[in-house]
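One protein chain is absent from this view; the other protein chains keep their places.
The chains carry the letters A, B and C, assigned in the order they are written, with residues numbered from 1 in each.
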Amino acid sequence: MTAIAKRIATLAAGAAVAASLWAAQGRVAGGYFVAGDAKAGMQAFFDKGCVRCHAVLGEGGRTAPDLARAPGGHLGAAELVAAMWNHAPAMWERMRAQQLAPPKFTESEMTNLFAFLYSVRALDEPGDVERGRKLLSEKHCLTCHAIAGQGGGAGPDLRKWTSYRNPVSWIQAMWNHAQSMQAMMAERGLSWPQFHGNDMADLMASIRALAPAVKGHVYLRPANPEGGRRLFREKGCVACHDIRGAGGGRRGPDLGTRALPRSLGQFAGLMWNHAPAMRASIGTRDLPLPQFSNQEMSDLIAYLFVERYFERTGDAGRGRRRFEEKGCASCHAPTGPGTALSGWRGGGSPIPVATALWNHGLLMLEKMKERSVPWPRFRPGEVADLLEFLSGGQHGPASAEAKP
Amino acid sequence: MSVRINRRDYLRLAAGGVLGTAASGLSLRGVSQFNAALAAEEVQVPGGPENWSPGTCWLCPAGCGLRVRTIGPRAVKIQGNPFHPVNRGGLCPKGLAGLQELYHPDRLRAPLRNVGSRKSPKWREISWEEAVTTLGSRLRRLRASGQTHGLVWIDRHERNFTSRLVRRFLTAYGSPNYLTMPSGLDAIQTAVYLQQGVRDPVAYDLEGAGYLLSFGVDLLEGWGSPVSTMRAFGRWRDSAGGRRTKFVQIEPRFSITAARADEWVALRPGTEAALALGIAYVLLTEGLYDADFVRDHTFGFDDWRDAAGRPHMGFRSLVLGEYRLNDVSELTGVPAETILRLAREFGQNRPAVAIGDRQTSTLPGHPYAAMAVHSLNALAGSINVPGGVLIAAGPPLEDTDAAPSVRTAPPRVDATPEHPFPGHHLHRLPQAILSRQPYPVEAVLLHNVNPVFALPNGDAFRRALLEVPFVASFTTFLDETSVLADVVLPAPTGLEQWQEAGSPPTFPHTVRSLSPPVLPARHRARHPADVVLEVARFLGPPVAGAVPFDSLEAYLRHCVNNLFAAHTGSVFSTGLDETWNRLLERSGWWAPTYSDAEELWEQMKERGGWWVPVSPSGERERAVDTPSGRFEFYSQALERWSREHPDFARSAGLEPGDDHLFLPRQPPLPEAPRGYPLLLLPVEVLPLSGAEGAHLPYLQQIAGPHLFEAWDSWLEIHPETAHKLGIADGDRVWVESRRGRAQVRARCYRGARAGVVHMPLGYGHTSGSRWACRGANPLLLIEPHYDPVAGLPQTSGTYVKVYRS
Amino acid sequence: MPRWGMVIDLAKCTACQACVVACESENNVACVSPEEAGRRRILSWINLLPEIEGEYPHLNMRLMPLPCLHCDSPPCILVCPVGATDLSKEGLVRQTFARCIGCRYCTNGCPYTRRVFNWFRPEFPGDLAAALNPDVSVRPKGVVEKCTFCSHRLLKAREEAKAAKRPLAEGDYVPACVEVCPAGAMYFGDLEQHDSAVSQGSRNARAFRLLEEMGTRPKVIHLSEGEWSGGQTRS
Partner (left out) sequence: MDRPGANYSLPDAILLQPIMAARRSFYYVALALLGGASFGLAALLVQLRWGLGVTGLNVPVYWGVYITNFVFFIGISHAGTLISAILRLCDAEWRRSITRAAEVITVLVLFFGVGSIIVDLGRPDRMLNVLRHPNFRSPLLWDVCSISTYLTASTIYLYLPLIPDLAILRDHGGKYVWFYRFLALGWRGSERQQRILKGAIGVMAVVVIPIAISVHTVVSWVFGMTVQPMWHSTILGPYFVVGAIFSGIASIIIAMALIRRIYGLQDYLKPIHFNNLGLLLLVMALLWFYFTFSEYLTTFYGGEPSHLEVFYSKLTGRFAPLFWVMVASCFAIPVSLLSRARTRTVAGTVIASISVNVGMWLERYTIVVPTLSRPRLPWAEGTYSPTWIEVGITLGFGAAFLFLYMLFTRFFPIVSIWEIREGRELALPEAAARIRSYMPGETSDTEGKMPSISTREIRQ
């Protein structure tokens, strides 16, 4: 079919497609985006056969973990490669059992694949109606709100928003009314509802189920991280929040180091959870609570996510220690039998590591088995340190006998 | 007279002759002349610049995407559009044969006016101006006499933009009478309405299904949208998928669909409902049904008491009491072990789907039986879940494109009080016309339809149309219906016009296919919509104001503007884009490739259309709108209606208020009249499905592959039955019912049930084109009777006798 | 050197015959008159071969799409007295229409009956000749014709690849029948390329070659239907 697809591609050359979750409007130096093309990454995900075992958000094979859902938290590129690394031997074992050859990747393919995985992990899942229904009562939503006329009348009928398909939109709508809502809840002695994990999506699903009449969908357009960065300053976030000591305020948590949830919607949920505290804090400083359009909120969150993709949080010194501890040095030292990694060009980026893992890893595993070296496993943060160390080039120039 | 030839003369003559012949034959000139004569016979194909254009298939309602190869001014090949979500590059034989329709020698070449009588027409070519004036002044007169509701428009499809334009025109003009040809899904649609309370089109996520029971549905022979069904079939058996969906075909005849199924279950004709309820019996007794779904989302499963405290029978009691395994086995002729096994497989392989009752692409099944089959879906919990039965979301522009309101019109001419659930009941039109009830029909406009040929009561249609004062037909061929018209207006084929299609039948996604003309229209053909717009202008306000568009193209642009305003969906693209967009849309992001309506329009023209890749599944409640708010095994809608219509119970042969009237049940089986021992079941064959295709040689050639039949109808008869009647394979026989008789070739077929004979539908044209007028139309033998619930014509009870001619 | 082959998965085939019509329309195969069709003189290059077994209600029917099998040892090309049919280096069994003398020895030599003969001059009534493909010559009366695996498409694909300065890739060259199969039951490609779909298909456990025992070594390989086994494919 590819020939036909190609012919069609020329036919439809006009219809340039640049759809990604992070609409890269400024793909120039200084612009914020996730390196690589997520859709091309998905192509690689399909073409290389990953999809035969792995799914993303339920699309694909069922024999291996859903890469969008597991592990649960936010993973930057370094953590992605660590997860890959740690599971590689088990995966190869299963592939061998099924007589599948591990695919090989070029660096650009790996870049795209990472962009894809990072993007897809930021997506929210469709909610679970049953769970949402339980949440509705647990969170006392129906005390104030009605759904299609059923429930309390103090707040607006939630049916109004059933066409909103994105949890971020919901949070944004709530956010903008947080003030009045807080007041009303205080009046009724209700605690501020907290949303964790997929709660928001589940709530949305059950609300939609209960208010079936509204047709049409309101979606968010792909977020613009560059715009998000601007908003971060314009809306005054920077006054309280810092991003890894980049000159922001210290009153709020540093958004560059704090653990992120997996998806954008979950992040929005966290914002919501902290709204009263934030308001309180803002209130003391006499600043207005920032108001967002829903596209603005998604831009802002996207900015924070993209910021965390290639976080260089590692420490070269710690990395050197890891290099020794994990046994890497026994082979990859300049005099070792393996490829010397010192001064590895681009070694500071996770992409070449992942590429090398796929292209040479199996061979390496066998060599390690011969020499009874255990396959190293990395805990969170360790890979970042290692990468920082490797890119630092402390060990001098690459040795002459480096193997390809 | 005696001519003496002496020896010398004779020899001279002989020698001269021989030499002369030899000389002329062997001389170089002779040889070259002979060769030149042969070369002149050879067909030279002119070349030219090559181009590929997107197109939309017009040969069935599915509207698959096409890519059309043109060489200079000629279209030379039709292929599938790989971007089109319905067919993804594949195409069925019908679509591929489209070029034979485009270049058909018998196409109408100009508007025609009948200058003879209606019964024996004489045709004169007229200009388009004259045609429009004729049409317009006729409608103007009708309006002047206050009879606007006497106008009836019969359409082919009702789910595309053009049909919306026509409805808008009719509403503005003042007629409620927009009718369409039956789709064959009417029985299922009725069951879905009775049990789920929704009128939106039913759809099936076939690709996602894990187990499929088809109760006589011609899944691979033209049902629904054929290519997407075939694609799903291919996916079921894709070994890379790791799992194979089992597909069980339940029908009396070993059809192509049955042959390709994983299992074929032969049953006594007309007992599909009993078998479905027998399977339900096993599911209930063995606890294999989705108890959570049944508990939380259904109504009428257990016995219940109404508000007045009257006890009512529940589905469980009905099934356990009246459809016991052995009884069902005896009635259907299916071994009890088979039923047991089917039920266990159905209960254990989720998502499991049941489709039925017995459908062809033109003939509906029985609504009660459809309810019985649909109840299995409820037992399996397959209502509106991925891989189950879905309710297709309406197109998003529904609300933004409402027709301008005019004064309220009287009820539709086919909406008779006997039947509660009006869909389109075209077969009732003849009676309405002939009886002039509820009001006289003054004019009928036909849009690419041929009810005289394709409906079971075609002859009544013929008689009725002759009574209508004015009939006009938009058509590509002078078919059986068009010959009854006063004015015949040549319509172009899908390659010569703005071709568009709505969501295909049974396809779960909202789809809008659209493509510009590939070639200029041949033979002075004009798109009916353009003619309607011109007639509207002729009529002046308010009609003209209601459809303020210069051309169909302008209207389509208007529709696309609405599509853009809906802020959802995406332009057709690769499967990869589809997955990506689906991932995004499901989590609330919309990443279109266009930023305004203009770009959307351009991209739709290039790619062939727009669609919503997210399936409407997952929200069960949205698919139910019944009084109980749940799936109803016991149809309260039917119950409420019957209270006002006591005749209903009587027509079903039951006491008013009997609970059986509102629960699924096995309809009574017709009995064979004396002297007519064989049951005739007309069957669908893919090349001629939907009663269309007989005019194309490509399709005629492949009509009956299992028997090497081509170009002619045949009668499938079991070899033993044939032997008893003294009929040999290939004999010409008469098939005679009480309604008429037809001559066909008998073919012994081991896949026919003893005592049952089959004839393919789609044959037996008497007008239209040189290639179509072959074989016999089994519908002329069928004695249709109408079911009591929806009044759908039932074609399964016709008995015939067969004898050698 | 590629060796072109085709795999037809009978498990996926719906017997719709789209391949038949796609082929006829691509290759200018004329439709014969109904009377001629009655004498089985239909010219289609690919047909559905029905094979029914058993008695009602225990029946099985195999409907096998059958183009020319492009044998590696084709019995048909040996017998042609004028060399009008040959095996190309890439394994296509070709027919030179302009040289064929119409002796029909090849039609009889083919154990699969996959060759057809132009009994009459092909007819394209009305404007039907407008739909003819200029890449394929229209055969005159009196010559034998057959499936070419749409070899004109190979020429075209090769030219296009050459123009784009790249090697011929899998999927560049696909016959009309394969391209259009709605169920995706047909695969086409290079049997020598071990990771191509056809090569993998040819090694599938369900693979069989029709009348293999004749030693014809066909390059059209069918995959048998397989069966449902509790939700798992048995392949």
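Everything below uses one rule, namely that a residue touches a chain if its C-beta (ideal position, glycine included) is under 8 Å from a C-beta of that chain, and two chains touch if they have at least 3 such contacts.
Keep in mind it's a predicted model, so treat the numbers as computed, not measured.
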Write down which of C:L59, C:C103 or C:L168 is the residue touching the left-out chain.
-> C:C103
Contact with the hidden chain, among C:W4, C:W45 or C:F117, goes to C:F117
Among C:I46, C:C68, C:L210 or C:L223, which residue is in contact with the omitted chain in the full complex?
-> C:L210
For subunit C, residues touching the missing partner are 36, 39-42, 49-51, 66, 75, 78-84, 99-105, 107-109, 111-113, 116-121, 140-144, 210-211, 214
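In the analysis below, only the chains that are shown with their structure count from here on.
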Which chain pair shares more contacting C-beta pairs: B-C, or A-B?
-> B-C
Which chain lies at the heart of the structure, taking centres as C-alpha averages?
-> B
Cα-centroid distance, subunit B relative to subunit C, in whole angstrom = 31
So, in whole Å, the Cα centroid of subunit A is separated from that of subunit B by 48
Mind pulling the subunit A residues that touch 2 or more other chains?
-> 1, 4-5
In subunit C, the residues touching two or more other chains are 179
The residues of subunit B that touch subunit A in their complex are 52, 54, 67, 79, 81-83, 89, 240, 242, 393-394, 396, 398-399, 566-568, 571, 573-574, 576-577, 579-593, 602-603, 606-607, 618-622, 625
In the complex of these two chains, what residues of subunit C are touching subunit B?
-> 9, 11-18, 20-22, 24-26, 28, 31, 34, 37-38, 40, 42, 44, 47-48, 50, 52, 54-57, 59-61, 63, 121-122, 124-134, 136-138, 140-141, 176, 179-185, 204, 226-229, 231-233, 235
In the complex, subunit A residues that touch subunit B = 1, 4-5, 7-8, 11-12, 14-21, 23, 38-39, 42-43, 46, 52, 56-57, 59, 61-63, 120, 123-126, 129, 164-169, 201, 205, 208-210, 212, 215-222, 263, 265
